[in-house]
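The structure under discussion is supplied below as structure tokens; questions concerning it will follow.
All protein chains but one are shown in place.
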Amino acid sequence: MVTSIPRRAACVLAATLCGALALAIPAGAQDAKPALRKVRLQLNWVPEPEFGGIYAARQDGLFAAEGLDVEVISGAAGTPVPQMTASGQVEFGVVSGDQVLTLRERGGSLVALFTVFHTSPMGVMVPEASPHRSLESLWKSDATVAMEAGLPFVRYLNKRFPGGKVKLVPTGAGLAAFERGTVQAQQCFITAEPVQLELRKVPVRVFSLAEGGYDPYTVSIATSEAFLAKDRAACAAFVRALRKGWASYLKEPGKYNPSIHKLNPAMSLEAMDLAARKQHDLVAPRTGDEVGWMERDRWVTLAGQLKELGTLKEPPAVIDAVFWNAPR
Amino acid sequence: MGRTFADGTRALAGASLMVPAGAITALVGPSGCGKTTLLRMMGGLDAPTSGAVRFAGGARPRAAFAFQEPRLLPWRSVVSNVALPLELAGVPRGERRARAERILDRVQLAGAGRKLPGQLSGGMRMRASIARALVTEPELLLLDEPFGALDEITRQALDDLLLALWGEFGMTVVVVTHSIVEAAYLGRQVVVMAPAPGRVVGCIKPGFASRTPALRATPEFAASTASLLQMLAQSMVREKGAA
Partner (left out) sequence: MIARLLRAALPPAIVVIALVAAWDIAVRLMQPSEYLVPAPLAVARAFLEQRAELVPAALRTAGSAAAGFAIAAAAGVLAGSVLAASRFLMRGLYPLATLLQMVPLVAIAPILVIWCGYGPRTSVASAAIVSVFPVLAATLDGMRSTDPGLAELFGVCRASRLQRWWKLELPWALPSIVTGLRIAAGLSVIGAIVGEFVGAFAGDASPIGIIILSAMRENRTDLVFASVALAAAAGFALFGLVSLLGWALLRRWHASAG
């Protein structure tokens, strides 16, 4: 028996069926696509061009393309990034090369995955008018020098230029003491403090530490041994995204600096552009290598230097455990 | 010397009183009758809002107070406490110590000089307080219920001590007290006061030939205290009637 369904009811039924179909299809399609892997990256400073590739990767959706949802957490002086990364509080962290080695000796196993600077940007700056024309001259004088306490390169310089009467003080007060002349020299990143001072019309002279013989991998991104073992694929994906991000940033920093400036208004856009230009040669690989690629020899050298300086009791038995280059 | 008062603060209304020099005057009355206020005005700690305190001979005499609490500085020894008024006045150390020791001897605290107030009994502390009042050899000694916190036996002993001291130094003494017995025993003139408003309601002059401890048992003494009591009671009744 055929009962004629009232017209209105038929319309409602049809609409409902269409709606259900409309909802079902995308859901089905989504089920096929895997959810993004959530990871955290802890910086050891505020957002600056030294992290440019990271922000470029984020801006261009490169992390998402590799299946990662990366939360980038800003840091400050004193943020214990090595410990946070080694203990698993965050999956990835920005550390310096010496910290990877020293932490390992105290039971924290970090593995470096990527190094932003193939040549260390660390240096010591003096005002242009300073009588010191070399690190040696400075270190042998009785000048007051602002250095972060416990940095290995202080030991390095003390060893290289012994018998100095230089007075070391902490860097807590920022650039103020340097500008006033209370402090005659201050540690710096070649790409950061001198740039800011130049823009403030305060000319400086910078002594590069790399040229002085101490050249560890600086601004390295590391993960814990445990995480690498657990999710090697995520680490590889992360590194791939970083490489692409850095390549883009090196080509066109001006495209990405505005977003960094928004996160850190204290550094002007002009300063960021200048810094990006200055750091270019220290980041862009000299050979055909990828950005961030690490060489075994450099780690061996660093370990040897740290042992000589007394920071490490012994170099790590297996140097290869300390770093890992994701396959190209 | 004679002393004249007239009118007083809101605690005292229209109190008028003559205090004979060189004698002991007792002010007695219930709480709120203004006797303490009157005493303080005599000594210059308060000023009357109407009327005035006048002294025969014009100038205000050197006065010293002793209060119900001994008010000794707990961190100083007894002798140092007693010497305090002299110290504040700039008397050199040797002299003030000597004078303090002498006074302590008079109040029978000779051995207690080095002790701290915390180590003394209530009665001893009161004696030290009186000693301090006397160390400056005041012309006017004002005592505000000095023995009120002590037991009866101690109080009687201290009353006798006070009499002895007065006998020796001869200053004008004004004692404020709750105790009718004490007032009658000590005072050559006993002023009875009543509260609301504070005023003087009467005055008797118990004329005992001599004051010795035995006096307290005599019928004359009982008569004096009886008439004081009556005067007080009458003033209370009148007050109740007025209210």
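Quick notes
Here the chain labels run A and B in written order, and each chain numbers its own residues starting at 1.
The rule is short, and it goes like this: a contact is a pair of C-beta atoms (placed from the backbone, for glycine too) under 8 Å apart; a residue touches a chain by one contact, two chains touch by 3 or more.
What you see is a predicted model; the values in this text were computed from it and never measured.
Touched by the hidden chain within the whole complex are the displayed chains A, B. Shown as candidates are A:Pro170, A:Gly213 or A:Pro258; the residue that touches the absent chain is A:Pro170. The hidden chain makes contact, of the residues A:Ala149, A:Leu199 or A:Ala321, with A:Ala149. The chain not shown here is touched by just one of B:Met18, B:Leu88, B:Ala110 or B:Val237, and that residue is B:Leu88. From the set B:Gly58, B:Gly94 or B:Gly118, the residue in touch with the chain omitted from the display is B:Gly118, counting the whole complex. Counting the whole complex, the residues of subunit A in touch with the unshown chain are 78, 80, 82-83, 86-87, 99, 102-103, 105-108, 144, 147-152, 154, 166-170, 172-174, 176-177, 180, 182-183, 311.
Residue positions on subunit B in contact with the hidden chain: 43, 45, 63-65, 67, 69, 71, 73-75, 84-85, 87-89, 116, 118, in rising order.
Going forward, only the chains that are shown with their structure count from here on.
We define each chain's centre as the mean of its Cα atoms; on that basis subunit A and subunit B are separated by 88 Å.
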